[in-house]
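Omission of a single protein chain aside, the complex is shown with its protein chains in their original locations.
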Amino acid sequence: MAKHYGRGIAAVNYPTGMNLGGDPTQALIFCQPTGGFSVKLASTDLGQGLKTVIAQIAAEALGVPFDSVIVDTGDTDSAPHCMGTFASRATHRVGNAVIMAANEARKALLDVAAEEMEAAPEDLVLENGEIYVKGAPERKTNVFNVALAAHFKHGKTISGRGIYLKQKSGLDPETGACDPDSTEAHATTVAEVEVDDETGEVKVLRLASAYEVGRQINPEMVKGQIVSGAVMGMSHALMETVFPYYPALDHHTYSFGEYIIPTALDIPEIESVVLEYPSSNGPYGVKGVGEMTANSPIPAIVNAIYDAVGVWVTDLPVTPEKVLRALEERSLETH
Amino acid sequence: MESITVTFKLNGKTTAVAIEPLESLRTVLREHLHLHATKAGCGQGGCGSCTVLVNDEPVLSCLMLAALADGQEVTTLEGIGTPPHMHPLQTAFFDRFAAQCGYCSPGMIMAAKALLDKNPHPTRAEIAEALAGNLCRCTGYVAILDAIEDVVTQMQEA
Amino acid sequence: MNADLFIPRSLDEALSVVQTHGAGLLVMGGGTMMMAHLNEGIFFPKKVMSLARAGLSGVYRNGHTQIGATTNLTEVSQIADYPILSEAAYQIGGPAIRNMGTIGGNLYMPQPAGDLAVPLLAYDAHVELASASGSRTVSLEDFLAEPRSHRGVHELLVAVHLPDPTGYAAYLKLGRREANTPSVVAVGVRVVMDKQGQISDARLALGAVGPFAFRAKNAEALLIGQSLNAKSIADAAQIAMEESNPFTDALATAWYRRHMVGVFVKRTLEQLTK
Partner (left out) sequence: MGVKQLGIVGQSVKRRDGIGHVTGQTQYVDDVFYTGMLWLKMVRSPISRGIIHGIDASKAEAFPGVVAVVTAKDVPNNWYTILCLIGVEPNDEPVLAHEEVMYMGEPICAIVAETEAIAAEAAALVKLDIEELPPVLDMEFAISPDAPVIKKWGNNTFMYDGYNHRKLRFGDFEKAIQQADHVIEGDYSLSPIEHAPIETHCCVVKPEPDGRLTVHSNTQALYFTMDNTAIILQVPSQRLHMIGGTVGGGFGGKVDVITEPITCIAAMKTGRPVKWRWTREEEMRKSSTRAGVKMHYTDGVMNDGRIIARKVRSLEDAGAYHRHSPYGVQKHMANLPGPYTIPNVWVDAYCVYTNRQPSSAMRGFGVTEATFAVECQMERIARTIGMDSWEIRLINAYRNGQMRPVRKVVEDATLIETIQAAAELIGYELPAHLKAMSSDDYGGKGGHHG
C-alpha cells in the first residue's frame, strides 16, 4: 500500500447575476418619526446573511448608525419586487436598489434639515446620524430631531425608492452573442490530496484559495461562504450523486445514509485570502461570491489526483472505485 | 388504541401531554407542545437536527417514540438558554458566525452540550466526533468547531 | 395512525404480548430503523411493541458474557473485554444514534448496516431466543443466515452470549466518509496463537459483502497452522475475496466490495502482527 501526495490548481471566474429576462430588484426605505429607517424588501436570506449586509449597505448609504436601520424582508404585501436570491445576485442587486433608495431618503432628510438649520442642503454633512454644516461643525443637529420635525412640523415624508435593473440581453441564435452577466468575480484554489492506491480513496488535505470579490461588505460572512464552498465543492468532487450509476436509476438515493455529504470529521484544512478590486456596477464595488466558492475546489481536487497518481478521473463524483479502476486500467496498459 | 398521556420533565418542568401511540418525540415537542427549536430535517436519523437530551444523553427525537419519554427528563434547546440569558454555546455560535441558515444549529448545540457536560476539555477531534451525527450544509463546520473550542477555552480559564 | 402500542415492563410481559399477537406485531428495539420507516410513511403498523422498558438491557458476566438485547450501542462501545465489539459499536452513527440503537436491533439491520454481527461472529456469539414456553440459544451464524426462520413468531431475541475472549482480535471498517456511514466492507478477525506463534484457531468475519454477515471459513482454515506472515495474509485475503458474495448498492459496486475484502482482510490481519 502506498499513499500518494498530489497538488492541483484551478483558476475560475464567476458571473454575477443573470439577464435572461431582465433582472430587477426594488427597495423602499422610509424614516420613522424618531429617526429609525425601515428598509422594505421582498428578498430572501438563505443563510448567507443578506439581512445583515443590506443593513450595512443601507446604514452606509444613509449616513446613519447601523442599529438605526431595520431590514424587513420577505413579505409581498409590504415590499416591492425582487427577482429572488440566486445567481450570486442578491447583494449586488438588492444593495444597488437600497443605495438608490437611501440616496433619495437622505436627500429628503437633508432638505428638511436645511430648512430647520437655515442652511443650504448641499452644505450639510450627514455622518453616523449627526448633521452639521460643512466648515461650521458647531451648527449641528441630528436625524432624531430632523425626523420629528419632518413628521410633526413640516409634513414631509423622508423616504426613498430604489431599483436596480440589469436589462434583458438578447441572444443571437447564430453566434451566441449576448451580455450574460453584470460583472465577474475570480478565484484560484490549490488542492492538496493524498490518494490511497489500494482503495482509491482520496483524502483532501488542504484547500488554499485566493478569492477576488470586488468589495467585502462583511468579511466574516465572505469567509463563511468560502469555507462553505470549499466543503461543498469537495463533497461534489468526491462524494455526491443522486444516481450512483447515472444514467441508470438504480440505487437512487433516498436518505443521508447513502447520499454522502461530509461530516465535521471529513473537512480539510481550509485557508484563504481575499482580494478586493471593486466592480464598476456593484454596490460599493461588490461582486457576487456565493456560488463561486463551491466551484474552484472541484477541478483543483481532480487535478491534484492526477498529480498524485497520474490518472484522469473526470466523471464526478470521483469515487474511490473510479480511482481504483483507473489505476488498474493503467497498470494493465503498462504491463 | 385511543390517545395516551405521557408525563415527563421537559426543560425542568413536569409536563403531561396526550399523544397518538406511535408519534415521535419530535412530533410531540413541535406539534403538540410547540417547542419549535427542535427541527425536522429528515425523520430518518440522518441529519441530527432534531437532537435533544433525554436524561442528559443526546438522542434523535424523530426516532424516539414519545411514549418512551414517560417519566424521563427531556431537554430541548429552549431549555438551555434564551435571550438574553444564552448558554455559552449559543453565545459562541453567534459570535463565531457558526449559524448560517440556522437549521442545523439547535441539533448541533445540543450535541455539543452533551459532549461538554461529560468531557469539559475535549480536543478538536473529539468535538468533531461528537458532531458526527449532525450534518450542516452551509458552514463547512469550521466555524462550528471554532465556536465549541471557544467555550472549552472559556471553561478552562474560568 | 390508529395503532396499539405495547411497552412491556418485564420480559414476561413482553413474551406474553408476543404470544398473543404473534406475526402481526412489529417489535422495536431502539427504533432507529422502524421509526424512520414510519416517518417516511413506508408502512403503517397496527400493533407495535417497544422493548425499551422490558428490562433487557445490561451486560452480565457469569462464566461467559451476556449482553441484553436492548443494551444500547454506547454501552456496547464501553465493554472493555471485547475490544473489537466496542470498536465496531463506536464506529456506528453518531453519539445520538448510539444512545438509541440496540445490539439486538442491530442484528436485524439489513446489510450494509448491522456492523455488530462482524465482531460478534469473530467472538463466536450465540443469540438467546425466548418465548412464553422457555428459551434456547442459536449460534449467531445460523441466526443471521435466516433470522425470520430462526425466530419463531412467538419468540423474542433477548440476549447475546459471548464466550470469554481468547487470542488477538482486530476490526476495520471501510465506509464512504470518516464517520456515520454504512459499511463498504467490515472485517473482524480473531486468532489464537500457540506457543510457536502458529495460529491454532481463527475467526474471520465479513460484513457488507454478502446478504448477511458471515465467516470466511475457507480463509480461516487456511490460516490455521500457519504463522501470520506476508504470504499467509495474502493467501487468506485472496480466499476471503473468493468467499464473499458482495452486492451493489449506492455506496459501492460488488466489484469494489470484493476488492476491498482483499485489502481490508490483509490490513486487519496485518494489525495482528503489530
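When the chains are written out, they are named A, B and C in that same order, and each has its own residue count from 1.
Basically, contacts are C-beta pairs under 8 Å (C-beta built on N, C-alpha and C of every residue); 3 or more make two chains touch, one makes a residue touch a chain.
Since we're looking at a predicted model, the values are computed, not measured.
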item: Displayed chains contacting the withheld chain; value: A, B, C
item: Identified contact with the non-displayed chain, of A:T34, A:T157, A:T314 or A:S331; value: A:T314
item: Identified contact with the non-displayed chain, of A:A114, A:A150 or A:V302; value: A:V302
item: Residues from subunit A at the interface with the omitted partner, ascending; value: 8-15, 18, 20-22, 41-47, 49, 51-52, 55-57, 59-60, 66, 71, 73-77, 81-86, 88, 128, 168, 171, 173-181, 183-184, 186-190, 208-212, 214-221, 232, 236, 240-244, 246-249, 252-256, 259, 261, 271-273, 275-280, 284-285, 287, 290-292, 294-296, 298-300, 302-303, 306, 312, 314-317
item: Where the unshown chain meets subunit C, residue by residue; value: 1, 39-41, 44
item: Where the unshown chain meets subunit B, residue by residue; value: 20, 22-23, 30-31, 34, 36-44, 46-47, 49, 76-78, 81-83, 86, 89-91, 93-95, 97-99, 101-106, 109, 135-138
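In this section, only the chains that are shown with their structure count from here on.
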item: Graph class of chain-chain contacts, one of line, ring, star, complete, other; value: complete
item: Most centrally placed chain - per-chain CA mean versus overall CA mean; value: B
item: Centroid distance [mean C-alpha coordinates] between subunit C and subunit B, Å; value: 29
item: Sequence positions of subunit B contacting 2 or more other chains; value: 44, 129, 131-134
item: Sequence positions of subunit A contacting 2 or more other chains; value: 255, 257, 262-263, 265
item: Complex contact set, residues of subunit B against subunit A; value: 42, 44, 46-47, 97, 100-103, 125, 127-129, 131-145
item: Complex interface listing, subunit B residues touching subunit C; value: 1, 4, 20-24, 43-45, 48, 51, 54, 57-60, 62-65, 67-68, 111, 114-115, 129-134
item: In the complex, subunit C residues that touch subunit B; value: 1-5, 7, 28, 30-32, 35-36, 38-40, 45, 48, 50, 52-53, 74, 93-97, 99-100, 178-180
